[in-house]
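Only one protein chain is missing from this complex, and each of the others stays in its spot.
Moving on to subunit A:
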Amino acid sequence: MAKVIVVTSGKGGVGKTTTSASFSSGLALRGNRTVVIDFDVGLRNLDLIMGCERRVVYDIINVINNEISLKQALIKDKNCDNLYILPASQTRDKDALSLDGVERILNELKETFDFIVCDSPAGIESGAFTAMYFADEALIVTNPEVSSVRDSDRILGILAAKSKRAVDGLDPVKEHLLITRYDPKRVEAGEMLSLTDIQEILRIPLIGVIPESESVLQASNAGTPAIHLEKSNVAEAYRDVVGRFMGEENLPIRFTTVEKKSFLQRLLGGR
(Lines give C-alpha, C1' and ligand atoms only; values in the text may rest on other atoms or scores of the structure.)
Protein backbone atom coordinates (compact mmCIF):
# COMPACT_ATOMS: atom_id res chain seq x y z
CA MET A 1 0.00 0.00 0.00
CA ALA A 2 1.42 3.33 -1.08
CA LYS A 3 2.28 5.82 1.63
CA VAL A 4 1.85 9.59 1.47
CA ILE A 5 4.48 11.51 3.45
CA VAL A 6 4.33 15.27 3.91
CA VAL A 7 7.47 17.28 4.61
CA THR A 8 6.28 20.31 6.53
CA SER A 9 7.37 22.86 9.13
CA GLY A 10 5.21 25.96 9.26
CA LYS A 11 8.25 28.21 9.20
CA GLY A 12 10.05 28.91 5.94
CA GLY A 13 13.72 28.40 5.23
CA VAL A 14 14.22 25.52 7.64
CA GLY A 15 15.03 22.90 5.00
CA LYS A 16 11.76 21.42 3.75
CA THR A 17 12.72 21.31 0.09
CA THR A 18 16.28 20.19 0.85
CA THR A 19 14.77 17.42 2.96
CA SER A 20 12.10 16.48 0.39
CA ALA A 21 14.79 16.16 -2.29
CA SER A 22 17.17 14.08 -0.19
CA PHE A 23 14.52 11.97 1.52
CA SER A 24 12.76 11.03 -1.72
CA SER A 25 16.14 10.31 -3.36
CA GLY A 26 17.10 8.11 -0.42
CA LEU A 27 13.86 6.14 -0.67
CA ALA A 28 14.43 5.66 -4.40
CA LEU A 29 18.07 4.62 -3.89
CA ARG A 30 16.74 1.77 -1.78
CA GLY A 31 14.65 0.57 -4.68
CA ASN A 32 11.33 2.11 -3.72
CA ARG A 33 9.23 3.57 -6.51
CA THR A 34 9.01 7.16 -5.32
CA VAL A 35 7.46 10.41 -6.51
CA VAL A 36 8.06 13.83 -4.95
CA ILE A 37 5.48 16.58 -5.43
CA ASP A 38 6.11 20.32 -5.10
CA PHE A 39 3.06 21.96 -3.49
CA ASP A 40 4.49 25.47 -3.51
CA VAL A 41 2.40 26.90 -6.32
CA GLY A 42 3.83 30.23 -7.45
CA LEU A 43 7.17 29.69 -5.71
CA ARG A 44 8.32 26.42 -7.21
CA ASN A 45 11.83 25.44 -6.15
CA LEU A 46 12.00 21.68 -5.83
CA ASP A 47 12.88 21.49 -9.54
CA LEU A 48 15.98 23.65 -8.91
CA ILE A 49 17.08 21.60 -5.91
CA MET A 50 16.59 18.38 -7.90
CA GLY A 51 18.39 19.90 -10.89
CA CYS A 52 15.56 19.35 -13.37
CA GLU A 53 14.36 22.95 -13.80
CA ARG A 54 15.04 22.99 -17.53
CA ARG A 55 13.01 19.88 -18.14
CA VAL A 56 9.79 21.24 -16.64
CA VAL A 57 7.11 21.50 -19.31
CA TYR A 58 3.88 20.75 -17.46
CA ASP A 59 2.95 20.97 -13.81
CA ILE A 60 0.48 19.74 -11.20
CA ILE A 61 -2.14 22.36 -12.09
CA ASN A 62 -2.15 21.21 -15.74
CA VAL A 63 -2.95 17.72 -14.45
CA ILE A 64 -5.64 18.94 -12.06
CA ASN A 65 -7.28 20.89 -14.89
CA ASN A 66 -7.20 17.78 -17.11
CA GLU A 67 -5.11 19.54 -19.74
CA ILE A 68 -2.60 16.69 -19.85
CA SER A 69 -2.19 13.23 -18.38
CA LEU A 70 -0.35 12.69 -15.10
CA LYS A 71 2.32 10.74 -16.95
CA GLN A 72 3.13 13.74 -19.15
CA ALA A 73 3.83 15.94 -16.14
CA LEU A 74 6.12 13.52 -14.27
CA ILE A 75 9.84 14.20 -14.70
CA LYS A 76 12.26 11.33 -14.29
CA ASP A 77 15.09 12.12 -11.87
CA LYS A 78 18.59 12.24 -13.31
CA ASN A 79 20.22 10.48 -10.35
CA CYS A 80 17.79 7.74 -9.36
CA ASP A 81 15.95 5.26 -11.55
CA ASN A 82 12.89 4.95 -9.33
CA LEU A 83 12.31 8.64 -8.69
CA TYR A 84 9.91 11.05 -10.39
CA ILE A 85 9.21 14.71 -9.76
CA LEU A 86 5.85 16.45 -10.13
CA PRO A 87 6.55 20.19 -10.27
CA ALA A 88 4.37 22.98 -8.93
CA SER A 89 2.98 25.60 -11.22
CA GLN A 90 4.97 28.81 -11.28
CA THR A 91 2.26 31.05 -12.68
CA ARG A 92 -1.21 29.82 -11.82
CA ASP A 93 -3.35 30.92 -8.97
CA LYS A 94 -2.92 28.97 -5.73
CA ASP A 95 -6.63 28.20 -5.50
CA ALA A 96 -6.30 25.95 -8.53
CA LEU A 97 -4.69 23.40 -6.22
CA SER A 98 -8.01 21.96 -5.07
CA LEU A 99 -8.41 19.17 -2.52
CA ASP A 100 -10.48 17.13 -4.99
CA GLY A 101 -7.89 17.52 -7.73
CA VAL A 102 -5.01 16.59 -5.44
CA GLU A 103 -6.89 13.56 -4.12
CA ARG A 104 -7.46 12.36 -7.67
CA ILE A 105 -3.75 12.72 -8.49
CA LEU A 106 -2.66 10.98 -5.30
CA ASN A 107 -5.01 8.07 -5.95
CA GLU A 108 -3.61 7.68 -9.44
CA LEU A 109 -0.02 7.87 -8.16
CA LYS A 110 -0.78 5.25 -5.50
CA GLU A 111 -1.33 2.69 -8.26
CA THR A 112 2.27 3.04 -9.47
CA PHE A 113 4.37 4.26 -6.55
CA ASP A 114 5.38 2.99 -3.10
CA PHE A 115 6.02 6.42 -1.62
CA ILE A 116 4.56 9.83 -2.41
CA VAL A 117 6.53 12.66 -0.81
CA CYS A 118 4.72 16.00 -0.58
CA ASP A 119 6.97 19.06 -0.26
CA SER A 120 4.82 21.60 1.58
CA PRO A 121 5.12 25.36 1.19
CA ALA A 122 5.77 27.43 4.32
CA GLY A 123 2.87 28.84 6.29
CA ILE A 124 -0.51 27.38 7.19
CA GLU A 125 -2.50 28.66 4.21
CA SER A 126 -4.24 26.51 1.60
CA GLY A 127 -1.08 25.21 -0.12
CA ALA A 128 0.41 23.91 3.12
CA PHE A 129 -2.96 22.56 4.18
CA THR A 130 -3.48 20.72 0.89
CA ALA A 131 0.03 19.23 1.12
CA MET A 132 -0.63 17.78 4.57
CA TYR A 133 -4.31 16.89 4.27
CA PHE A 134 -3.88 13.42 2.72
CA ALA A 135 -0.70 12.46 4.61
CA ASP A 136 -0.19 9.11 6.30
CA GLU A 137 3.07 10.24 7.84
CA ALA A 138 4.73 13.62 8.38
CA LEU A 139 8.31 14.78 8.64
CA ILE A 140 8.28 17.88 10.82
CA VAL A 141 11.39 19.82 9.82
CA THR A 142 12.55 21.96 12.74
CA ASN A 143 15.55 24.21 13.34
CA PRO A 144 16.92 24.60 16.89
CA GLU A 145 15.43 28.04 17.13
CA VAL A 146 12.40 29.38 19.02
CA SER A 147 10.27 30.50 16.08
CA SER A 148 10.78 27.25 14.20
CA VAL A 149 9.89 25.10 17.24
CA ARG A 150 6.76 27.13 17.89
CA ASP A 151 5.63 26.88 14.26
CA SER A 152 6.25 23.13 14.27
CA ASP A 153 4.02 22.82 17.31
CA ARG A 154 1.30 24.71 15.48
CA ILE A 155 1.61 22.38 12.49
CA LEU A 156 1.38 19.36 14.80
CA GLY A 157 -1.86 20.80 16.15
CA ILE A 158 -3.28 21.17 12.63
CA LEU A 159 -2.22 17.64 11.64
CA ALA A 160 -3.90 16.25 14.74
CA ALA A 161 -7.13 18.17 14.24
CA LYS A 162 -7.64 18.86 10.54
CA SER A 163 -5.86 16.24 8.43
CA LYS A 164 -8.02 13.75 6.52
CA ARG A 165 -7.03 11.03 8.98
CA ALA A 166 -8.23 13.20 11.87
CA VAL A 167 -11.45 14.19 10.10
CA ASP A 168 -12.23 10.59 9.10
CA GLY A 169 -11.41 9.31 12.58
CA LEU A 170 -8.65 6.99 11.34
CA ASP A 171 -5.31 6.35 13.05
CA PRO A 172 -3.56 9.71 13.43
CA VAL A 173 -0.86 10.89 11.02
CA LYS A 174 2.43 9.34 12.14
CA GLU A 175 4.70 12.22 13.06
CA HIS A 176 8.51 12.28 12.87
CA LEU A 177 10.72 15.07 14.17
CA LEU A 178 13.59 15.99 11.87
CA ILE A 179 16.00 18.55 13.32
CA THR A 180 18.02 20.39 10.69
CA ARG A 181 20.85 22.94 10.79
CA TYR A 182 22.05 21.52 14.10
CA ASP A 183 25.31 22.93 15.39
CA PRO A 184 26.75 20.80 18.24
CA LYS A 185 29.33 23.45 19.09
CA ARG A 186 26.70 26.05 19.77
CA VAL A 187 24.57 23.55 21.67
CA GLU A 188 27.50 22.74 23.96
CA ALA A 189 28.12 26.43 24.45
CA GLY A 190 24.52 26.82 25.59
CA GLU A 191 23.72 29.03 22.63
CA MET A 192 21.37 26.66 20.84
CA LEU A 193 18.48 24.43 21.88
CA SER A 194 19.64 20.83 22.16
CA LEU A 195 17.89 17.94 20.46
CA THR A 196 16.63 16.71 23.82
CA ASP A 197 15.23 20.19 24.54
CA ILE A 198 13.33 20.17 21.24
CA GLN A 199 12.10 16.62 21.74
CA GLU A 200 10.91 17.47 25.24
CA ILE A 201 8.99 20.46 23.94
CA LEU A 202 7.42 18.90 20.82
CA ARG A 203 6.99 15.37 22.24
CA ILE A 204 7.19 13.44 18.98
CA PRO A 205 9.70 10.73 18.02
CA LEU A 206 12.99 11.87 16.51
CA ILE A 207 13.80 10.48 13.07
CA GLY A 208 17.10 12.27 12.60
CA VAL A 209 19.37 15.25 13.04
CA ILE A 210 20.97 16.98 10.06
CA PRO A 211 24.06 18.96 11.05
CA GLU A 212 24.56 22.55 9.93
CA SER A 213 26.86 22.34 6.94
CA GLU A 214 28.24 24.40 4.13
CA SER A 215 27.75 21.49 1.76
CA VAL A 216 23.95 22.02 1.66
CA LEU A 217 24.47 25.28 -0.23
CA GLN A 218 26.93 23.59 -2.55
CA ALA A 219 24.42 20.84 -3.27
CA SER A 220 21.70 23.34 -4.11
CA ASN A 221 24.12 25.34 -6.26
CA ALA A 222 24.75 22.24 -8.31
CA GLY A 223 21.16 20.99 -8.38
CA THR A 224 22.08 17.70 -6.73
CA PRO A 225 20.17 16.59 -3.63
CA ALA A 226 22.50 16.68 -0.59
CA ILE A 227 22.13 12.94 -0.01
CA HIS A 228 24.29 12.30 -3.10
CA LEU A 229 27.26 14.30 -1.76
CA GLU A 230 30.38 12.30 -1.05
CA LYS A 231 32.13 12.41 2.31
CA SER A 232 29.43 14.67 3.69
CA ASN A 233 27.91 14.45 7.17
CA VAL A 234 24.68 15.81 5.75
CA ALA A 235 24.45 13.01 3.19
CA GLU A 236 25.17 10.39 5.86
CA ALA A 237 22.61 11.93 8.21
CA TYR A 238 19.93 11.88 5.48
CA ARG A 239 20.73 8.23 4.69
CA ASP A 240 20.25 7.47 8.38
CA VAL A 241 16.87 9.24 8.28
CA VAL A 242 15.76 7.08 5.36
CA GLY A 243 17.07 3.97 7.15
CA ARG A 244 15.07 4.76 10.27
CA PHE A 245 11.99 5.53 8.19
CA MET A 246 12.34 2.09 6.58
CA GLY A 247 12.39 0.52 10.03
CA GLU A 248 16.07 0.17 10.90
CA GLU A 249 15.71 0.90 14.57
CA ASN A 250 19.28 0.57 15.76
CA LEU A 251 20.88 3.37 13.77
CA PRO A 252 22.59 5.71 16.25
CA ILE A 253 22.00 9.46 15.93
CA ARG A 254 25.28 10.81 14.55
CA PHE A 255 27.00 14.18 14.18
CA THR A 256 25.46 15.66 17.31
CA THR A 257 28.53 15.99 19.52
CA VAL A 258 31.75 17.99 19.26
CA GLU A 259 35.12 16.32 19.50
CA LYS A 260 36.31 17.17 22.99
CA LYS A 261 38.71 20.07 23.38
CA SER A 262 41.38 20.39 26.01
CA PHE A 263 40.99 22.63 29.04
CA LEU A 264 43.52 25.05 27.60
CA GLN A 265 41.74 25.30 24.26
CA ARG A 266 38.48 26.09 25.98
CA LEU A 267 40.19 28.63 28.18
CA LEU A 268 41.50 30.35 25.08
CA GLY A 269 37.98 30.38 23.68
CA GLY A 270 39.04 28.70 20.45
CA ARG A 271 36.29 27.55 18.16
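The working rule: a contact is a pair of C-beta atoms (placed from the backbone, for glycine too) under 8 Å apart; a residue touches a chain by one contact, two chains touch by 3 or more; residues count from 1.
Basically, contacts and distances are computed from a predicted model.
*Asks:* Report the protein name recorded by UniProt for the chain absent from the figure; options are "Cell division topological specificity factor", "Spermidine/putrescine import ATP-binding protein PotA", "Sugar ABC transporter permease" or "Xanthine dehydrogenase family protein subunit M".
*Replies:* Of the names offered in "Cell division topological specificity factor", "Spermidine/putrescine import ATP-binding protein PotA", "Sugar ABC transporter permease" or "Xanthine dehydrogenase family protein subunit M", the one UniProt assigns to the missing chain is "Cell division topological specificity factor".
*Asks:* In the complete assembly, which of A:53, A:137 or A:153 touches the absent chain?
*Replies:* Counting the whole complex, the residue in contact with the absent chain is A:153.
*Asks:* Taking the entire complex into account, which one of A:21, A:88, A:124 or A:192 touches the absent chain?
*Replies:* Touching the chain that is not displayed is residue A:192.
*Asks:* Which positions on subunit A touch the chain that was left off?
*Replies:* Considering the whole complex, subunit A reaches the absent chain at 145-146, 149-150, 153-154, 157, 161, 187, 189-194, 197, 200-201, 266-269.
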